[in-house]
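With one protein chain held back, the other chains of the complex are shown just where they sit.
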Amino acid sequence: MAELYGPLGLSCLLHGIFFPYFIAFGVIILFLRRWEKAAMAVSILASSTVLASTLMLFARHQGLAAGHEGVLPAATYTLSWLSTDSAAFQFGYILDPLSVLMLIVVEVVSFLVQVYSIGYMHGDPGRARFYAYLSLFSGSMTGLVVSPNLLQTYIFWELVGLCSYLLIGFWWHKPEAAAAAKKAFVMTRFGDLGLFIGLLMLLHAKGNAAFTDFGTLGLPAGLATCISLLIFCGVIGKSSQFPLHVWLPDAMEGPTPVSALIHAATMVVAGVYLLSRSAPLFLASETAMLVVLSFGVVTAFVAATMACVQRDIKKVWAYSTVSQLGYMVLAFGAGSSQASMFHLFTHAFYKALLFLGAGSFIHHAGSNDLFEIARKGGRGMRITFWTTVIGALALAGLPPFSGFFSKDAILVAVKENCHPLWYISVMFVGFLTAYYSFRVVFILFRKQEAGPGVAHGHGGHDSPLVMTGPLMVLALATICVGAWEGGFGHYLSGAPHGALHWDVAIPATFLALLGIVLAGASFGSGGREEGVLDRLPVMEIPRRKYYLDDFYYWVTQKIVLGFSFLCAYVDRHFVDGAVNGVADTVRWMGSQWSKMQTGQVQQYLNVLILIFSILGFGVYLTVKF
Amino acid sequence: MSAEKVAFFILSGLTLGGGLAILFSVRLMRAVVYLLVSLFGVAGLYILLNAEFLAALQVLIYIGGITILMVFGLMLTGPGQFVNPAESRLKAVAAGVSSLTTAIVLLLIVKKTKWPAGTQALAGDTTAEIGRLLLTDHVFAFEIASVLLLVVLVGVALFVRLARDGGKP
Amino acid sequence: MSELAAVLPGVLEKAGWSVPGGLVPVLAMFICASIVAAAMGLSAAVLVWAERKLAGHFQCRLGPVYVGGKFGWLQSIADGIKLLLKEDIIPADADRPLFRLAPYLVVLGVFLAFIAFPVSEKLMVADLNIGIFFILAVLTLEVFGVILAGWASNNKWALLGAMRAAAQMVSYEIPMGLAILPVVVEAQSLSLKSIVAAQSGGMLRWYVFQPPFFMGVSFLIFFLAGLASLKRAPFDLPEAESELTAGFHTEYSGMRFSFFFMAEYAGMILVSGLAAALYLGGWHGILPGQSGAMWFLLKTAFLVFVMIWLRWTLPRLRIDQVVYVGWKVLTPFVLACVLGQALMAYK
Partner (left out) sequence: MITLQEYLSVGALLFTVGLLIVLFRQNAISILMGIELMLNAANINFVAFSNALGGLTGQVLAIFVVVAAAAEAAVAIAIIVLLYQNLGTVDVEKARNLNG
């Protein structure tokens, strides 16, 4: 692999990461829409190419880092795309530990999802289209990850949004799916608007500054805060922070692999990635950091409570995702983008695992309902069930699973840098997380009920290997990656190897166990469908999704529509009236004048001649001959 | 009053009288005859103006070509067209007013302008000179005219075909 | 005419009449016009006689061979008297002024053409420098007269005949006019006097015999086209008796009819004379040095004889054949002749 370290090899690697997905998308959408197997083959070939390139890039990076003191400086490889007098727009790649790490997350999950989809989407008539969208999505995400500046990020950011729209609405004939796609698009658009304004302000102030220069921009404090908060708006939309999180649970209408890919491991973490990318900007502003922290905590808490009361397995994991994203954001707000990224890293694997597991259950049971899956023999699907348990353990944050380590890092950061109130809140969220994840596990663990819909008494068959294979790989990753905690900080920022902070880890673990016990007490035995928490009157609030949907509905129906009606009335009767009045007047005058146009050429000529002769008379009177 | 003057007045009278007769004739066929008279008067004026070739051309083209064409046109547009429908009084007044104004203005301008005095008379045989001019100084216009005639030939043939096929190409 | 005007005062003086000087040209004009008119009338009478006689002999018609005194000369006079005395009928629905005007127009056209008719070097009314062009121009009046006659008669045969006549005459005017061009190119003049003068020096200098015979072909075309514009057999479609009674002059009688009649015979003389002047050397004789009006009249008479001969021997063509010959045979050939002669003249 020595040649890979040369410039030519490097450019091959970079292009090998960036282009295959787009090529696959183009080929499929143009030529292979009817030939599904070829489409799948092309897409997976592209995906594996990218994965291989990514791994080689990682190997190269590690090789370079080994001979280097501290962290490797970021390297950018750009082409001038558009040059004006005031700004040069660069297009290209950025290579630093952050982007390489993110590439690994994205490409591994993408590859596994594509493999998994062979089984999950088996027999679906739109598979070719599905794979085309998946390729485009992964490509966009890759492009976003390697963007060296905010403008390119924005382009791929929007492409990612478009792909999520396409994939959520993949089963467009289902009204819910179409509505969910629309909702996702509109909701993220609110945030994207903020990001766009921030981008424009940045472009105006500093040109198309590269991410590597963010630390030395020297913006005025107010402007920095402003731009940071606007960028954070985009993060709120894309990473589904409170209060724009409502699109994500609805987005579960898409095919489950899409949920795993888009809404667990890659797209939603784009926001978090962007936060880390523009960390220097945020770090310059106390206010921005506080805002980020509070949004993260509120999101984590709200989403966790809602996850406790869901019956739909995918919705549980969806709210869990929102909650975990809140963790990442609050970690960033607490000043540790390292912890944030680490949590992103671990979460990607176990959440993908949980989603794919959920997909496996759904594929088997034909229903999203937890209790229904249990009745159809969910625990008989051994691989799926036990990998789900591993994922749940990681989610709950029990050692030695990966979630434990990343949450530990976050809790440490919060404890050290923030007011204790935040720390207590985050701890409580950890308790809730354990509760809802094991609520799912215990429900699924229930015995299968004999019923007319079930053919065999001894539990269901497990899913085929193309589905369970990725599950096992992800479970392995979930178990293992936590061990990297010590080296992660060093990898990312050159910090010294850290160690576990027992003063944080022990209470956290205790709370997690408490949550598991509570869940077991509520759902471990008996056929009850309501746990202890469910009986609290206050749980009505999360059950109604904090009335947010109602609020949005009210806003759109009453305020927006009312205002629209008012505008429409004004428009129709005053603006249109004025315009139409002018138009009618003109038309009336025209119709009067057009009576002159009799179609009688002789009359025209008559008038013409008369005027000419009068003019001629004027000439006669005035001109000296 | 010289014989030339007499001839001039007679020919002018023929020309203008023929024109006015067209205006007031009710039957179109007679109008064509009046047109003939008028054109003959013009040809005579050409002779007075030492333009014999043009006079012969006038007779050949206008009388031998255009008036006959008009007769054909008359015959092909049906017997109901031989008599003009009555024109409206308003139209007559409007046409009269603007034409009269035009005439007055033109005559006034002709009167007021100081025209160059006629100096040299034209040489006897102008035909050869006209031919030479046509093929030297004005050869471009000559060629344009020939192209025009070709286009007209083809175009009218197309029209005839249209007419034969009932107006559909 | 100018010569006449020059000698006229002397003649008048001898006769003892005094005429104001300004009226002398007018008087000369008047005399010339009278001479031409008389010649036209006389020639019509002579030609009617000749035609009768020849027809009688060509077709073995007994009447013309035997009737009318010595050589049948009384027949023509009887004809003349009959035409003069016959009732002048104007149809009730005819357009009377136009009906009356038409014969005059027809005669006027031919009559005007005789102004430039070159009988001999001296014996011509006027040597116009646009002579041949002038003749072609005024001959078109005849077409107009014919159409007017046909239309004013308010008779379907007359109208059809007039239409045929107009179509035929207009289309044959083109080869006729073009056929003159090689001669004009060679003579470098439109004046008939110059054209004839250029052919002096014996029979071989006549244009019709000039190699490479472009002008010879032109002569044939001119003669044929002239025959067609005279509406004589085999081109007598406009007055085809078996179809249209008598064509455009069906409704005419008496003197008005005789005008058409006269115009036709005058036209024969005119076309023959023009052909003689343009191609056959005009007043020049067969041998060099010979010249005089007699030669011209001989050639004209020969051509008139050919016309009569053709009439009584050839059957009538169909109208489509007439148009076909005019547009698709004569016109291309004459164009080729013009082009060839122009190339010959291009040094």
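Every chain is named by a letter (A, B and C) in the order it is written, and numbering of its residues begins at 1.
What we mean here is this: a residue touches a chain if its C-beta (ideal position, glycine included) is under 8 Å from a C-beta of that chain, and two chains touch if they have at least 3 such contacts.
Just so it is clear, the model here is predicted, and its values are computed rather than measured.
Visitor: List the shown chains that the missing chain touches in the full complex.
Guide: Result for the missing chain's touching partners among shown chains: A, B.
Visitor: By the contact definition given up top, give the residues of chain B that touch the hidden chain.
Guide: Residues in contact with the chain left out: 2, 4-5, 8, 12, 15-16, 19-20, 22-23, 28, 31-32, 35, 38-39, 42, 45-46, 48-51, 53-54, 57-58, 61-62, 65-66, 69-70, 72-74, 76-78, 80-81, 84-85, 87, 91-92, 94-96, 98-100, 102-103, 106-107, 110-111, 115-122, 126, 129-130, 133-134, 137-138, 141, 145, 148-149, 152, 155-156, 159-160, 162-163, 166-167.
Visitor: So which bits of chain A touch the chain we can't see?
Guide: 594-602, 605-606, 609
Basically, only the chains that are shown with their structure count from here on.
Visitor: In whole angstrom, what separates the CA-based centres of chain A and chain B?
Guide: Each chain's C-alpha centroid was found; their separation is 86 Å.
Visitor: Give, as an integer number of Å, the spacing between the C-alpha centres of chain C and chain B.
Guide: 28
Visitor: Return the residues of chain C touching two or more other chains; collapse runs of consecutive numbers into ranges.
Guide: none
Visitor: So which stretches of chain A touch two or more other chains?
Guide: none
Visitor: Show me the residue ranges of chain B that touch chain C in the complex, using the header's touch definition.
Guide: Residue list for chain B touching chain C: 3, 27, 29-30, 33, 36, 52-53, 56-57, 59-60, 63-65, 67-68, 71-72, 75, 124-125, 127-128.
Visitor: Which residues of chain B touch chain A in the complex?
Guide: Interface residues on the chain B side: 91, 94-95, 97-99, 101-102, 104-106, 108-109, 112-114.
Visitor: Within their complex, state which residues of chain C touch chain B.
Guide: 22, 25-26, 95, 97-98, 101, 128-130, 133-134, 136-138, 140-141, 143-144, 147-148, 151-152, 159, 163, 166, 170, 173, 188-190
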